[in-house]
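Please read through the structure below; I'll follow up with questions.
One protein chain omitted, others in place.
Take a look at chain A:
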Amino acid sequence: MASRSFLQWPVVRQLSTGDLLGRGPAVTSAKTKAITPRTATADRVVQSVCPYCAVGCGQRVYVKDEKVVQIEGDPDSPISRGRLCPKGSASEQLVNSPGRQTKVLYRAPRSTEWEHLDLATAVDMVADRFIETRRRTWQQEDEQGRLLRRTMGIASLGGATLDNEENYLIKKLFTAAGAVQTENQARI
């Protein structure tokens, strides 16, 4: 171990750097000095909104090499003034979580396991089932001859975590298809 010179004594460093409380440059290691924050080296910063509760805190999303590297509070937001709660602060991990599913999976009737399907096939299969169920469960009129024009065989649940534009397309498509049982967390 190299002997320490007098100049490396902590108290001298504190006095010489002006870091009197010893919480800044006086105690910064060489390793720490070499680190730059991810926010400083990002290629771009994108304004966003926290996806958890309905306060609507502003977020700044830091992107490098087309990957999200950090998400922080947006100080411009008059709602949140730069703050985020534990969930909002963890939302980078929501994007990059190792457990996140990025592949389409399919479980056949009576099967004990998932299998992979490609996306286009899966969407096509869902469209076929949608049309088939709709045909099979169609109700044109009630017993008094009043128009119903609907299916009670298709339902959905979800929307409160989604965008207005997404809710709009869901409601529009399902209503046109006659699938009235469209619901979300607002009922709960």
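Structure notes:
Just so we're on the same page, a residue touches a chain if its C-beta (ideal position, glycine included) is under 8 Å from a C-beta of that chain, and two chains touch if they have at least 3 such contacts; residues count from 1.
One rule holds for everything that comes next: contacts and distances are computed from a predicted model.
Missing chain, UniProt protein name: "Formate dehydrogenase subunit alpha", from among "3-oxoadipate CoA-transferase", "Isoniazid inducible gene protein IniA", "Tripartite tricarboxylate transporter permease" or "Formate dehydrogenase subunit alpha". If you put the missing chain back, the residues of chain A touching it would be 44, 46-58, 61, 63, 66-68, 71, 75-81, 83-88, 90-91, 93-95, 97-110, 112, 114, 117-119, 122-131, 133, 136-138, 140, 142, 144, 146-150, 152-173, 175-188.
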